[in-house]
Structure formats: C-alpha cells, structure tokens
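A protein chain is absent from this complex, but the other protein chains hold their places.
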Amino acid sequence: MRYLPLDNEDRAEMLEVIGVRNVEDLFGCVPKEARLSELIDLPYHQPESEVEKHMTKLSNKSISASSVPFFCGAGAYKHHVPSSVDHLIQRSEFLTAYTPYQPEISQGTLQVLFEFQSQVAILTGMEVANASMYDGSTACAEAVVMAKRVTRKHKAIIAPGLHPHYSLATDTLASSVGVDVCILEQKISSDYKVLDLIDDETACVVVQSPNVFGEIVDLTPIAEKAHLHKALLIAVFTEPVALGLIKSPGEQGADIVVGEGQGIGVGLNFGGPHVGLFACNKKHVRQMPGRICGETIDAAGNRAFVLTLSTREQHIRRDKATSNICTNSGLCCLAFSIHMSLLGGDGLRKLAILNHESASLLATRIDKIKGAKVLNNTFFNEFTVKLDKNAKDVVHSLANKNILGGVPFSRLSKAGPKDILLICATEIVDEHDIESLCKALEEELR
Amino acid sequence: MSMNNQGRVTAPKAITSVASESFSGNKALDQATKLIFETGSFNKTGIDFPEPKGIKYRLGGLEQTKNIELPGLSEPETLRHYVRLSQKNYAIDLGVYPLGSCTMKHNPRLNEKVARLPGFSDVHPLQPIGTVQGALELMYELSNWLTKLCNMPAVALTPKAGAHGELCGMMTIRARLDADGNSHKRRVFVPESAHGTNPATAVQCGFFVDELPANDKGCIDMDVLRLKISDLGSDNDIAGIMLTNPNTCGLFESDIIEISELIHTAGGYFYCDGANFNALVGRVRPGDLGVDAMHINLHKTFSTPHGGGGPGSGPTVLSDALKDYAPVPYVVKDKSGRFDLIEDINDISMGRLCAFHGQMGMYTRALSYMMSHGSDGLKQATEDAVLNANYILASLSDLMTLAYPGHCMHEVLFDDTFLENTGVDTLDFAKAMIDEGYHPMTMYFPLVVHGAMLIEPTESESKYELDRFIATMRGLANRAKSGDIKSFKAAPQHSPTKRVDETLAARKPVLRYGS
Partner (left out) sequence: MSVYYTKDHEWIRVSQNVGVIGISSHAATQLGDVVYVELPELGKKLIKGEELAVVESVKAASEVYSPVAGEVLSVNETLEDQPQTVNESPDDGGWFVKISISDLNDLESLMSQDEYSAYCIAS
C-alpha cells in the first residue's frame, strides 16, 4: 500500500516494544460484539492509474462550464482564475498545514489571513473582517445570530431578493437559537415595503444587493430606518466582483456585511468549497463568529501575527461561544487573497466593468427576442428574464444544444414562478456565446 | 604552469560565530516579507484585461466613484510574496505533525489531481441535473463507502466541516424529537473531555448541556450517568448524548454499548463525534454501537488537506430513526440508473445547512483516498495508526507521565506530572519541540488532565521518523529534569518568529492594515 510506510518487519519490532503479540491486542478495549472479524464489503486497494481512470470517467459524464456557452449565476460565478493562484495554493506549506495554532511556525498562513481580513474590510467598506466562514449562506445565518446577541432582540426580517437558499440556511440555524425569522415574499422590485416592518422588536434586517434577481438595492434608506429602531442592517452579496463597481455596503450604512467570496479566486466546484466573507464594525467585533488574526510583536520585537480574541470561540467558551465554528475556509481564502492581490483595486474595477458590459450586451440582445423580457431596472452581471414558456423546460432544451443557459427561479424555490429565468454573463462570455444563446432562445420561444 | 588566478578556497574554514543583523532583514532562505499593502498599489495589476467598450452603466446611480484601495501586484511580485510566506509555515510534507485529535496524515497528490478534473471542479451547482450526472454519481459512490464503513443506512453529505456536521446531527435529532411531540426533551449529556464544539453545538441547536465527569480510567463515569438517568422519573427531558469515541484521551469508551442502551431507553439519541473515526475504520462500525448520528471529518479520517485551517467537510451518517429528518439536498438514484438531486424541503426535514451541495472538492479527494486504500488498506491504515501511537506510548512512558494506564487507540495522552518542580511547563516543552524541527503536539487539551500533551502520529509516519521523534522527546524530557530550563524558556530560538505577545494582540486588537 503506497501510502503506508510501515512494513511487516517494522510492525513486528514495534509490537515487541509495546509488549503485545499482535495488533488485535491493542483493540482489546473494544467490546467483543462490536469487533469486526472480516473486511467490509468494499473494493480492495487500487493503483493510482486505476483510481484516476475511474475518476476521469465520472468527470467526463458532466458538462463543464468552460466547455460550452455558459450563463449560470445565482450564487456561484464562473470567472477566469489566473494560473498562479492554483499553483500557489498547492504549495505543501499552505496545503498541508493545520490551523496556525503555533504562531512561531505558522507566520505564512497568519500573514495571509491578516492580509485577507484587510482586503475584505476594504472591499466591503467595513472596519474589520474575520478569517472567513464556510460560505456566503452560513455567513448570513451566523450574522443573524450575531445580531441577536448584539441587540438582545429576537426578530430578523429577511427582505425580498435574498437568495432562497440563504433564507433557508438562515432560518434553519437562527430559528434553533430562538430568532423569529420573518421571510418576506420574493419579488424583484425593491419597493421598500420592508421599511414598514422594521420596529423596536427588530434585531436585524437582511438585504441582498445585487439581489438574487440581479437588481441593485439602495441600502441607505433601510440602514437609516433600522438604526432608528436600534436594529442592525445585514448586507449580503453573492458576487464579490460586483463590489468593484458598486458602492460598498459599508458606505451605505451596513452594520454587518456577509457574502460569498467564490467569484474571486475560487472555482465553481459544484457548490463547494467556497469562502464566506464576514465583516462588521469594530464595536461589534467581540460578538463576531469565526477565527480572527491580529497583529502583535514577538520576543525579538518584530512584527508578528497570531490568532486572537479566541475567548469568543468554542474551544474556550464552550457552551457560551459565539458559534460552534472551528474551521475557516483556509485554502479558499488564500486563493481569494492571491487573486485579489493580482487584481488590485483598479484591476478589480476593470474586471467588474467587463462583467457589467457582458451582461448589458446580453440584456439588450435578449430584450429583442419575442417571448422574452428582461425585468430589471438595474443589474450588475446577472438579471431576470420572463419567458413565455416554462423556464426549466427551456433550460433543458438549451442544455441539449450544449448551452448552459441560466438558472430557472423555480430551481431555487419550488413555489416561485415557473416562467422566470436568471441569467448571468461574466467576463468569460463573448459575443459569440451571446449569439449562440440568443439564437437558441429564439428557436425555443418561437 | 599556466597561472590561473581564478582559484578560490572552497572548503570552509572553522568559523567563530559572528552575530550581526543583516542589512536586508533577511536571514538567508528566511526572507523578510512586507505586507502587500506596503509593496503594492491600487493602480498596479498582475492581470491583463481587454479595454472596456464604454457601455452606459445600468447601476441605478449606485456606482462606486472612489478608488478601491486594494493593493495590486504584478505576477512575479505575487509569486515571490506568497512563496516567501509559505516558507514560514510548518507542514506535514515537511515533518512529523503530531497534533492530537487533528489527524495530520499524508495528503496524496492524486487526490489533488482528481479534484481538479473539470467534471467536478468546473461545474455549477445549479446546472440542469442531466449535465452533472458524473458529479452526482461521485457523491452517490462516496455515500455508499461512508454508509458501509459505518453500517448506517444514510448519510447527509452537505455539512461543510466537522462542527457543521455536529449541527446537522443535533438538529436532525431535534427535528425527530419535535416531530414526536417531545419538544420538552432538551437535556444533552456531554463528557467534560469533549471538544468545545460539542457544548457549543448543543446550545446552538437549542439544547442545554449536562456535563458528565470522567472516571479514573479516562472514560465516562457510568455511576454518574446511571444515576442522572434513573433520577429523572416523569421529568425525563433527555434528548441524548454527544460522545466522542475513541474519546479525546485516545481511549475507547468501553461502556459504549451500555451508554447507548441507557440513552435509548430514556428516549434519547446517541450523537457520536466522529473526529476520531480514523481509529476505527474497517475494525469497528458506529452503527454496531447504537450510534444515531455521527459526523465524519473527511479532512481527518480521509485525508483531505487541512489547508491552514480549512476547508473541511463533515458528512453525517444517520440511523433509521433519523434519516427521514435529514437536511436537503441529497442525491438519489432511480431504477434506470439516473441520478437526481432532492432539493426541496419536505414537512419533516430539519432544513438546509448551506447554499448548495456541500464540499464537492472534498468528496472527490476523500473518495480517491478510499478507493486507493480499499477495504483492506483502510483497515491497515487504522491498525498502523493505533500501532504508531502505542509505540510512542511504550517508548516514552518511563520518562513522561501517561495520563491513564494501559494501551491507547490512535493517540496517546500525557500530563505534566513529569515536569513537576522542573520549572518547565507544557507550553515551554512544546516550544522546545519547535527548535527540534517538530510541530508540537496538542497541548492543554483535553481539559480533564493537567498540562495535557496529546500526541497523534497517524499511520503516515515511518518507524525511522518515529524513532527520531521519540529520541527527541526523550532528550527534551531528560533536559527538563536535569534542571536546564533556560533553553526551554527561550524557545523557540531557531524559528523565523520568536514567541509572540498574545496578550498585546488581545488587549489592543489590530485586525487589519491601516487600523
């Protein structure tokens, strides 16, 4: 077995040192009735070549995003990731290190986390950020639970336009700690009915922008109303690239900003691993979940970094912890940070403009198709199209023509309208792709 | 002769050490590394883009008009920055990483390769089901391996880490209790040796914690548990127990079958923290112990890389009693062999844990690991892990103090009694290991013994590496006992960074550049 360094001679010598006859004796503490005598009915070990062959066969049964005209968004985005990102995250010292509990021999990971936190804080327009969460949806759920701790109030209002999966993940977690999660009915237009619902009982209001329909929401009036009632505004985003072109949530008055960072540096991965971003203002930092890295000095007086404010966390606070989380999305936040360093502020803006232009060209073209209507007033790189046909059927027909043409809204919410299609165009979409999609749509809707 | 004046002395002369600060701040291979904020600038970039066309924005007047002050670097600068940083990290690929309870085993590179195959890494979670059959088949195969190894009927794949798996299991238990009209059952037993995540999870799921003490053998004190349960009578509020097995002392809970029966008789459920499942794979199946739910840390037992803190993955196996309450989504296979994804919540499901289908990138790596080992190799790996830990136990227990007598499972727990009156404590000892080129073991955990040192070698260490490690530990223990405490207090001296001031970091938090 190629991964096991011990041979039978080693094993025999070691058993002798231990003073037992065989390895069976070391399992003597296991009740007899629970000891297996035979091998479990699963295949035997295989060489690399065989495993790889099997995996390649499985991989080939799916259509990958890069191989066809591709227009899916709705929480996960296809962008070009520079080659150096994947090269660097595969370095042994990053890949095969544990959580940096020993700062003297973990400064690599720790400095990356410090830089990552700084990047996220700047991007979101907030004072501080943590070292990442599992993904955007769990970050959103944790933010609502945090708002309960900060305000000592129990009502959370979920504004229309929050990704339905985020709503559900938030409801699942927050309800179990006694938050009254009030999810408003989905609708594309931001008519601000949510403002009427904010009252003194409200702990937080959760607003996504750009929202799941692609519409950009002005957060300022919501923040003002929330603050009037001592409630927090939790701003959510699913596409970090949007922040290259849109005013940051922090500038619009958000108290907590959470989002999905996958769009920068991390591939689609069929939904995971991704990387949850979590930022807030300094006065609430001790209620923030997740790991945090801070700057300090070492015994020689040199700058050093270390995990800090750990008393919030489960390994010290146990049942009184802010969250049970004990990992972050380490390697994915490294990927995010590297990609962001390659982009820089201006590069991010340019990338964002290219995304917006791709989507604008596509929206203009789709609006000319009979039986299709773009519903958005505003958007960044994705928007909502109302079709004369069932969107799921249309998407399936497009897939048969090797076009991944978007996400039917009913896929996210069974109760949602059947004729709504969410379409995304990032910088990877070219004019040829747009023509392929629109021609196929024209055929479908004829 | 033809005179050549290019000759130089090539053998080193005996040197007297000259300690001078370098002008560069570097120390040979150890390169000083500024922050990207100190070397980059927002108008510099390492990526070439085509020029935008200048199409009118449709942003509703909410465009960002200010510069975004994120530093950019060119590609060569980026490579250098991160390569230099990487060299300040310890890693499994570099040496023994004996962190107890963390299972730092070898990460096969085949797994990295297969995880990057486009049919897994470059598919969108919301593509039409017909276009992702290979990805779903992989998830189905992984489920098959996990349920067979555990002898459990179902597995929820979506939890994104071990602690997320705990949430999954405990919320599923809660959903079942509520469905049966048992919403008053909220007491969860948690041993005091448990990981901090257990009590944190229980509370996050709306339960309250009743702590169980350990007996003098490091296992649950059964007299206390029996009494707690028999005492309740009609006020039975028992929801279940969260129990790590083998426990965090590296010991198999030998009364586990009675524990499971007691809990079930009281109408509760048995949550097993599967962090130490790597000590059991192929030899003991949780389903045979009466477990109702258990998360499996794919990043421990099945070797997906830890990546400096994540991402992890925590699929949670479920018993017949709980499987209908599992979170969405999950994969099913129909008679024709086609795979489908159930994404809509039914009436009894505990809900949804995250946006999509969990950690696909970890599923591929874990399955690749399992297929490479096979049922025979997985069992051998378990045995080698237990053998390695016991070899360390046997080779050190005359000099260091074993917390509990007898053999251990996959990890061995020492306490700090052997350091009594030496002036050296567990932390000093750990830092001295750094100077010896080792990552320290887990220290001060579990909380049930004083100055805990928990060593988990895993099956990935050769006898050669173990013997070197043992010799080092013996050397350090003898040095401490000899009264030479100076080198411990000054340790680590050879690491790029010396002991850091954690008090300063916590008192005056500086959590980002420019704050």
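Things to note:
Labels for the chains are A and B, by order of writing; each one numbers its residues from 1.
We take it that a residue touches a chain if its C-beta (ideal position, glycine included) is under 8 Å from a C-beta of that chain, and two chains touch if they have at least 3 such contacts.
Source: prediction; values computed, not measured.
Although it is not drawn here, the omitted chain touches the following shown chains in the complete assembly: A, B.
Across the entire complex, the residue among A:K282, A:R303 or A:R317 in touch with the chain not shown is A:R317. Only one residue from B:S183, B:S230, B:T417 or B:T503 touches the chain missing from this view: B:T503. Residue in contact with the omitted chain (choice from A:R35, A:K61 or A:R286): A:R286.
Although one chain is not drawn, its touching partners on chain B can still be listed: residues 444, 502-503, 505-507. Mapped onto chain A, the footprint of the missing chain covers residues 286, 310-311, 316-317, 320.
Convention: only the chains that are shown with their structure count from here on.
Rounded to whole angstrom, the centroid-to-centroid distance between chain A and chain B, based on C-alpha atoms, equals 20 Å.
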